[in-house]
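Report on the following structure.
With one protein chain withheld, the remaining protein chains of the complex are depicted in position.
Labels for the chains are A, B and C, by order of writing; each one numbers its residues from 1.
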Amino acid sequence: MSEKLSAEEMQDIISRSPFNKFCQATVKSVDHDKLELVLTMPMRPEFERRPDTGQWHGGPIAAFIDLAGDFAMALKVNAPVPTINFRTDYLRPAMNTALTATARVVRAGRTVGVVDIDVTDDNGKLVAVGRGTYAGSAG
Amino acid sequence: MSEKLSAEEMQDIISRSPFNKFCQATVKSVDHDKLELVLTMPMRPEFERRPDTGQWHGGPIAAFIDLAGDFAMALKVNAPVPTINFRTDYLRPAMNTALTATARVVRAGRTVGVVDIDVTDDNGKLVAVGRGTYAGSAG
Amino acid sequence: MSEKLSAEEMQDIISRSPFNKFCQATVKSVDHDKLELVLTMPMRPEFERRPDTGQWHGGPIAAFIDLAGDFAMALKVNAPVPTINFRTDYLRPAMNTALTATARVVRAGRTVGVVDIDVTDDNGKLVAVGRGTYAGSAG
Partner (left out) sequence: MSEKLSAEEMQDIISRSPFNKFCQATVKSVDHDKLELVLTMPMRPEFERRPDTGQWHGGPIAAFIDLAGDFAMALKVNAPVPTINFRTDYLRPAMNTALTATARVVRAGRTVGVVDIDVTDDNGKLVAVGRGTYAGSAG
């Protein structure tokens, strides 16, 4: 598969995964020149930190970061790749909001790739940032 | 609340969170001397990476690391604390298995605490390791 | 000291540290609105990875990242602060070049701050990226 993945194809690949489907991760845009992928993910009752607060638990935010970074690398290698490691920094609570992840490939090497992921709320406020290492094009 | 949390009290606090409850995170042991907490988490269909593989998606593994590290700090501060950041390293695929997280406080300071989290499968094999920074006792 | 630090004052504080002085870390610019600091650091024979290659060892690159992140936080808090943790990702070898670090505060909280640090070579190529957590304004 040497063709570049369209947003629709990317969405298909993402939704094949039961976890990603449960997360309702939705492709908003793909940019092959910038190697940038934008995804959204709505709140679910199962993702609440405390009952009736509308606050996201940090766990699904981290999962969203991993997922978004992985498929940003897929812009380069045309398939999901194993995550090697990633870091999550929480900046602000996310309350009563969907989340948007903007994932950008910083470096796509043969062995590994590095991706930065910014997670924002409905007001465009940064709620968390991620940085991940993924298997590269030869992986 | 200056008394140390028992395993039952810890379980109560954990299960109050809708996300933790959804994860069915279960306290196996608490050790106040070693500041070590052991939790388990069963597989759910929603956590699968690919359909019918029984393989854990990395996202819920990372969420489990965050959750376990957080409540290890709670051994020290008697309440859940905000996660500041954490790193997840994936070592091996986890297939058709429950997960066990052993979370140990490496350093509990006033401003922040550092916790190491090892995640193993049913055979005791290490599938992922985490290291997190959490708000400290004055946080 | 409530006044904002000028580039000259920042340089003075940096150079008071024997390690920073040995590194010849030099302030290129300070931007209080963007909370961004730019520093340079020349190659030294002691920083070579292998003899007569002109290649930077990763160790001093990581040290430069830590140093730059720390003083970016100083734009906010007017003094150097303890580093809590940081991550270094190496992207390309740095050969026969000085290094430039652009450090930008992503979030400056009371407890902790998060800083991103990009390290480039003489051609503007990214050789490493860092992300650090530093003690905040109340630290």
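A few notes on this one:
Just so it is clear, contacts are C-beta pairs under 8 Å (C-beta built on N, C-alpha and C of every residue); 3 or more make two chains touch, one makes a residue touch a chain.
Remember, it's a predicted structure, so these values are computed and weren't measured experimentally.
Of the listed residues C:16, C:34 or C:125, the one in contact with the hidden chain in the full complex is C:16. Note on the undisplayed chain: of the listed residues C:26, C:40, C:83 or C:137, the one touching it is C:83. Against the chain not shown here, subunit B presents residues 87, 89, 91-92, 106-107, 109, 114, 116, 126, 129, 131, 133. Subunit A meets the missing chain through residues 84-85, 87, 111-112, 114, 133, 135, 139. The chain not displayed touches subunit C at residues 16-20, 22-23, 45-51, 57-60, 62-64, 66-67, 82-90.
In the analysis below, only the chains that are shown with their structure count from here on.
In terms of their C-alpha centroids, the spacing between subunit A and subunit C amounts to 28 Å. Work out the mean CA point of subunit A and of subunit B, and you get 22 Å between them. Residue numbers of subunit A whose C-beta contacts span two or more other chains: 87, 89.
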